[in-house]
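A protein chain is absent from this complex, but the other protein chains hold their places.
Going by the order they are written in, the chains are A, B and C; count residues from 1 in each one.
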Amino acid sequence: MPEVTYREAVRDAMSTAMRRDDDVFIMGEDIAEMGGSMGVTQGMLQEFGPERVRNTPISEMAIVGAGIGAAMAGMRPIVEVMYQDFTTLAMEQIVNQAAKHRYMSGGQLKVPLTIRTQGGAGWSPGAQHAQQLEAWFLHVPGLKVVFPSTPADVRGLLWSSIYDDNTTIFFEHRTLYGIKGEVSEEIEPVELGKARVHREGEDVTVVATGRLVHESIAAAQEAEKDGISVEVLDPRTLLPLDEGAIIASVEKTNRCVVAHEAIVRMGFGAEVAALVQERAFDYLDAPVARVGARFCPLPFAPVMEEYVIPHAEDVLAAIKRTVGRNGG
Amino acid sequence: MPEVTYREAVRDAMSTAMRRDDDVFIMGEDIAEMGGSMGVTQGMLQEFGPERVRNTPISEMAIVGAGIGAAMAGMRPIVEVMYQDFTTLAMEQIVNQAAKHRYMSGGQLKVPLTIRTQGGAGWSPGAQHAQQLEAWFLHVPGLKVVFPSTPADVRGLLWSSIYDDNTTIFFEHRTLYGIKGEVSEEIEPVELGKARVHREGEDVTVVATGRLVHESIAAAQEAEKDGISVEVLDPRTLLPLDEGAIIASVEKTNRCVVAHEAIVRMGFGAEVAALVQERAFDYLDAPVARVGARFCPLPFAPVMEEYVIPHAEDVLAAIKRTVGRNGG
Amino acid sequence: MAIAEQKGQSVSAETLKDFLREMLLIRRFEEMVEERFRAGELPGFLHVAIGQEAVAVGVCRALEDGDVIASTHRAHGHTLAKGTHPNEVMAELYGKLEGCSHGYGGSMHLYDVERGNLGANAVVGGGLPAIVGGALAFKLRGEPRVAVAFFGDGATNIGTFHESLNLAQLWNVPAVFVCENNHYAESTPSKQQLPIEDLSKRAEAYGMTAMTVDGQDVEAVYRTAQEALAHARGGSGPVFLLAETYRLTGHYVGDPQVYRPKEEVRELRQTQDPVEKLRARLELSDDEWTELDREATDIVEASVEFAKNGTDPQPEDALKNVYA
Partner (left out) sequence: MAIAEQKGQSVSAETLKDFLREMLLIRRFEEMVEERFRAGELPGFLHVAIGQEAVAVGVCRALEDGDVIASTHRAHGHTLAKGTHPNEVMAELYGKLEGCSHGYGGSMHLYDVERGNLGANAVVGGGLPAIVGGALAFKLRGEPRVAVAFFGDGATNIGTFHESLNLAQLWNVPAVFVCENNHYAESTPSKQQLPIEDLSKRAEAYGMTAMTVDGQDVEAVYRTAQEALAHARGGSGPVFLLAETYRLTGHYVGDPQVYRPKEEVRELRQTQDPVEKLRARLELSDDEWTELDREATDIVEASVEFAKNGTDPQPEDALKNVYA
């Protein structure tokens, strides 16, 4: 099986879809000659031309909205929002338009749009270039939300998002573009709404997303040295969420930690904690522990940024806290 | 003590501040001659004139941003965003600018801006005119978030918001404008971050916000007939949150229900459930139950809308489910 | 401001009479909406287009099959003019499954995709970007179709308007942006919300072709719309079509209009009623008029019957149509 980077896997899903399907095209800022600010779309202009690889002005509302209109007209556009922080400019189009047209029309319309965006800290971009805002979109019926952590998942899930008949907000993590992983020759679609267990374990379930999947696996390996057996589960799709997989795992381990780079307060972990205590209350031997960014904007100075965002040690500490606690 | 409506209480807080302080002024769509789409600012143009009661074009980004700039220049502007659904247009200004200027400047700036907005269903406005989006803002360090449910609270909290040196997102509920309540002659500021217990009880704590405070009090009275003693607590400020008051109450009752009109998934209730199980795990005899809107956009047809948003019966059902459950 | 002098051959009296029929239908429909709302039968939030019928009819009659529109909170006229049966529109206002949005949308969210109505939007400017995208799809597929957005003067103040027209011109897509300047945004008169008087100047920021027309003259609207559509369809780029019109009622049904003098409305009703103007122009006899009026009224009354006899959704239907 070939090894590709996360970045190449994203490109491969888009290019393969565009080769087989004229209705698929991409729009975004600096995605043409420059190949995107993260280099994801490199070479696509040369292969598909400027009509299907559309460089746009700095107009987040209009490019997301143009994607909505093209999707309503039967195409399957992919819009790139350069940084997740700029989705704040497109919230009206995403939340009031893309998510609701099907519903408001009583089922007449569908909006098969994929909005790719990226974010993530660890490189001192400052407060407006690395936020993790995925939690907001889980509060919006009509959207699907995907956040893959490996090359194979990002390729298979992007494929499924492109061919899903609903609007998908597709989150990529800035610091994962360079990681490598094996993928199949042919694209294997990954079904939206299915979690993946990266590592089986008996003592505690760590539900992790994005970069924290890798930090959690590292933490699990550390914990093993102390005889703690950790199951690491990546939901991959946050909406719809594979609640069954999470609950089944917690019913086995009786303990749960949830980890993401986003801020803890009102983050995805809050929903997981609420769900787990609702659905597995009698199984829980300890409270669900949350790991995430501290409650402040992202600071510039590396020493402060390092302190604000979570790392393997933070997951490990939460694992030990949770496992060490006496049953409730 | 005089009785005033929730609407009058909002107006009184603004007018009193404007009388005593030239730095306070209001901006918004149709707030002048028309007195606001909810009639909140009626008469204020006549009293304060068009320079301080500023009718604006339909430009949510610019009017929120102009509030930010005026606040940075030392004033205390109040911006009205006509419907909460339109805050989606101002997310960039609120989240990347208002919430972060103080931090990014290393403490040089402050942004004493108050953003008033309203929402709430029950009158068939459809999918784009009654969303409850307060949860999003709890995920944003630098903001304060207030959601009062009574005339006395709305007046005292708006006063504190206007004079707070940070940006406050101030949520009013559309269906509460007409309710009456006693207030003191002089404005009594209500400290941000302090919950209010509306009703003491022994068997279960209901944490409720906005319209659901009233629905919860009604449900509590019903429950009492079945011998269930319900404590109803309104946090009033969602950020900062009075965690101490919530935890203390749950440690007393050992059971908790959280109720709001917003969608359950990723709503404020998720954060409360996560916090309560984290901080009062050993006290909980039942999972924290969440009451909120069903997972769909707001439908137009009254029968459907009625079904989607929560009412006293839903709170009552959750209370009974929670109290009826055997200790965990 | 400069009114585009009229191109193309003149419109036959028959066609004009047909336009009048349509405009009168819209007028009677809107009046019935006001009446039924006052009677407490209609839920939600209603905005009628009394005074703006000539824009809806003039533009929609100039459309070809396959062209699409997006409308606003003031959507009844556009929707009827685009061919949705009054029964289906009225049923929607009553929240029935037979409604054009099956009871999910309501007055501000009228859809009829089969007839090329991509939906009315309750967010000012919210529908404009999708019209750019629809037009882009037509262009990419080489389909000779045009996408048309209706919006008001107030909408020209919002960022979505700017980004949409800018992108449409940059990409030269077949779109027509119909601005209905009724000189108010809710209670706010032009001078309180617009820094310029001639709104066609908005188009200069994009180098976009602008056409201005008297929105109370349905023939002028029709001909200018034909010209704009031909321009866009022919690949010459999008057009900003400015129709100067008047709102002869309140912003919403029930609006006491404290913000404008009663005389203003009274005078406008005498001088700027597009239905009366066309009636005068056609020199209809009282009998002809009464007959046309009767027709329209019958259709509207029937639509109320149809709506009242419609099916209420089941509560649980609310959970359908969230996802495709």
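Here is the rule we go by: a residue touches a chain if its C-beta (ideal position, glycine included) is under 8 Å from a C-beta of that chain, and two chains touch if they have at least 3 such contacts.
Treat the numbers as computed from the prediction; the structure is a model and nothing was measured.
S.K.: Of C:52, C:71 or C:160, which residue touches the hidden chain?
M.R.: C:160
S.K.: Determine which one of C:169, C:249 or C:272 touches the chain that has been left out.
M.R.: In the full complex, the listed residue that touches the missing chain is C:169.
S.K.: Which one touches the absent chain: A:84, A:108 or A:128?
M.R.: A:128
S.K.: Considering the entire assembly, which residues of chain A contact the chain that has been omitted?
M.R.: Counting only chain A, the missing chain is touched by 29-30, 32-35, 37, 55-62, 85-86, 89, 123-129, 294-297, 299-308.
S.K.: Touching the hidden chain in the full complex, which residues of chain C are there? Just list them.
M.R.: Here the touching residues of chain C are 157-163, 166, 169-170, 193-196, 201-202, 204-208.
S.K.: Mind pulling the chain B residues that touch the left-out chain?
M.R.: Residues in contact with the chain left out: 25, 51-52, 54, 56-57, 59, 61-75, 77, 92-93, 96-97, 101-110, 112, 141-142, 144, 165-166.
Throughout what follows, only the chains that are shown with their structure count from here on.
S.K.: Relative to chain B, which chain has the most distant C-alpha mean position?
M.R.: C
S.K.: Give, as an integer number of Å, the spacing between the C-alpha centres of chain C and chain A.
M.R.: Distance between chain centres, rounded to whole Å: 41 Å.
S.K.: Taking the mean of the C-alpha atoms as each chain's centre, how many Å separate chain B from chain C?
M.R.: The computed centroid separation for chain B versus chain C comes out at 36 Å.
S.K.: In chain C, what residues contact two or more other chains?
M.R.: Residues 101, 103-105, 109, 121, 123, 126, 159-160, 322 of chain C touch two or more partner chains.
S.K.: Note the residues in chain B that touch 2 or more other chains, in rising order.
M.R.: In chain B, the residues touching two or more other chains are 85-86, 89, 126-128, 295-297, 299.
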